[in-house]
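Below is one structure, written out as structure tokens, with a few remarks after it.
A protein chain is absent from this complex, but the other protein chains hold their places.
Chain nomenclature is as follows: A and B, assigned in order of appearance, with residue numbering initiated at 1 for each chain independently.
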Amino acid sequence: MLARQVKADGETRYDYSGVEAALRLKAQPGCEASVFVLVLGCAKEAVQQVREAIAMGADDGRALDLSDQAEPDAAAFARIFAEHVQEEDFTLLLSGSFPLDADTAATGLLTAVKLGIPFVSHVDSIQHAQEGTALTVVRKADGRVQTLSVSTPCLASVLPHPEAPVYKTVAGINRAYAREIELISVQCEGSSVRAEVRGREKAQGRKRGRLLTAVSTDEAVRQLIAEITEQHML
Amino acid sequence: MDFQLSERRQALQQAVREFAEKELLPGVIERDEKSEYPLELYKKLGSMGYVGLPYEEKYGGSGGDYLDYALCVEEISKVDASLGISYSVAMSLYGGSIYNGATEEQKMEFLPDVFSGKALGGFGLTEPNAGSDAGGCVTTATKKDGRYVLNGLKCFNTNGPLAEHFAVYALTHPELGQKGLSLFHVKKGTPGFTIGKIENKMGIRAAQVSELVFENCEIPQSALIGEECTGFKQAMKALDGGRIGVAAQGLGIAEGAFEIARKYLMTREQFGKPIYRNQHLAFKMAELECEIEQAKYMVYKAALDKSEGRPYTIPAAKAKLVCTNAAMHVTTEAVQMLGGNGYMREYHVERMMRDAKITQIYEGTNEIQKLVISGALFR
Partner (left out) sequence: MTKHDSDMITIAVILEEQGGNLTPLSREVLAGASALAQTYGAVLESLVLKSTLPDYDPASFADEAAARLGKVAPQLILMGASSLSSGFCALLAEKLSAGLLCDCTEVRFEAEYGFCPLRPNAAGSEKLIYGTSGGRPLIATVRPGVFAAGRAAELIPADGELRMVSAAQQASAKLISLLDERAEKKQGVDITKADILVAGGRGIASCGGFEQLKTLAELLGGEIAASRACIEAGWADASMQVGQTGRTVHPKLYIACGISGAIQHVTGMKDAECIIAINKNPAAPIFDIADLGIVGNLENILPALIKALQEKKGEANAV
């Protein structure tokens, strides 16, 4: 009996890719798993997200309340997750690829390092292995597709699959709203990896640019290439 | 009096909305054009438990109540009114007919497939000469050697070509007229039972509507639901439930069209400003918003009355009247608001307007609803 866990970060309403990946894995034939969801965020929304995950098919979950924390910080979040996950017996930790941690997408790796487990990012799909404790993982990054064997326990941050959504079922909704969701208050402490805003500049609004009306084909091509180059697209 | 929907119901609403927007919306225009029903999507909804919402789990349902069901019909109809009515006919008209009058054994045989969404259900009452005057049926069910033989023609049956199970009303005692009607369950493929003409309609085109033709169709004694000669009462009771479904459908259509118009008014610019800044249009939208909200509470109340065991015939008639009139009015105005674009298929509102028209007509024309309501007023 393998136990999986899923992490979700912050107040991203839409970061369910980790949950969906866990549920897809659970649905694979021959896979016996329970999915536990851990959500970090503001009390009410975090509880709501745990409920939604259960409605989608997760077995249980817990909400971590960060209400008093002003700014998101990947290092602090990772510390919190690591602390709460350490006691649990899990095989696989999943997180979305773009958690709300000040855009650093780093919470996954930092948590894995704290827990001392291997970490794989940009995971496209996970196969449940028939024997042994390794999982076969397909990773898509930098234009390459890699197939890896990763030993468990491990952490994977997964790519979203908007074309294959996991929907909430009526039975799931009934289960989700028939129970109390555990809510634990947590603090962000220790060193942070935040960058601060020092200044601002107004970006230009859209207005009519340059219009070239009587140019030869060669000149037009030169101008086009110059503009594209300036936009760093070449 | 708490007007808030519980968290669980809100979650249900959101979940159906998500499914409708992701799965029903793509292709809805094409399905309307080609008159094609999305049976696979209906079955998918069923597999997630959304079809059998108002009925118990032992019959294949999901153990919810009638308000849960109305919310589901509403959300679906915001996007695809054809699926909305097909769903409502299977659940309320077929489902209600069997559920209200059948024995336990009959329920276990005739309901689970339909309530779980694996099969569709149909309702055979209307005939070419028996529309508003439903009691004017002439289809007969003659007893012969312990079986019944059906002869006649039912028309305008939603789900006809696709359904596996049908609730059919026929005269076991033709000499009694309306009082001689009885209710039967007929399975698709029974010898002597065929599908006749498939209608080519103004709206709800993706829903399949056809004639049901009975030519010496023999059915067993066990196909009789309830007692002989109680058919008319059973039909009226089923229609009461169906009216809540149609009201929810109308509400959904109105809301769907309203939202499209609202977004359009904010993005379309003429004379240098978005057109919602024209007070006439903004005021009109305010009026329509009120009309929709009135309709909403009427159908929610009727659904709750049914769920909580209170008399619901009059509330259902009122809801049907108000919601379907709102649907017609709002969709017509929506087309106008979108101007030339509103006339074009790709903007959806013209389809919603064509869909809305039938809601004022079927499951009891709005004139019949007024008959029912005024009848109660002046008893």
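In this section, a residue touches a chain if its C-beta (ideal position, glycine included) is under 8 Å from a C-beta of that chain, and two chains touch if they have at least 3 such contacts.
Note that the structure is a prediction, hence the values are computed from the model and not measured.
Considering the complete complex, the chain that is not shown touches A, B.
The missing chain, though absent from the display, is touched by one residue of A:V37, A:A75, A:I126 or A:V170; that residue is A:A75. On the side of chain A, touch with the chain left out of the figure occurs at residues 74-75, 102-110, 113, 118-122, 136, 140-151, 154, 191, 193-203, 206, 208-215, 217-218, 220-225, 227-229, 231-234. Although one chain is not displayed, chain B still touches it through residues 267, 269, 346-347.
In the analysis below, only the chains that are shown with their structure count from here on.
Work out the mean CA point of chain A and of chain B, and you get 41 Å between them.
Chain contact summary for the complex, chain A toward chain B: residues 51-52, 55, 165, 167-171, 173-174, 176-177. Of all residues in chain B, those touching chain A in their complex are 6-8, 11-12, 14-15, 18-19, 22, 48-50, 53, 62-64.
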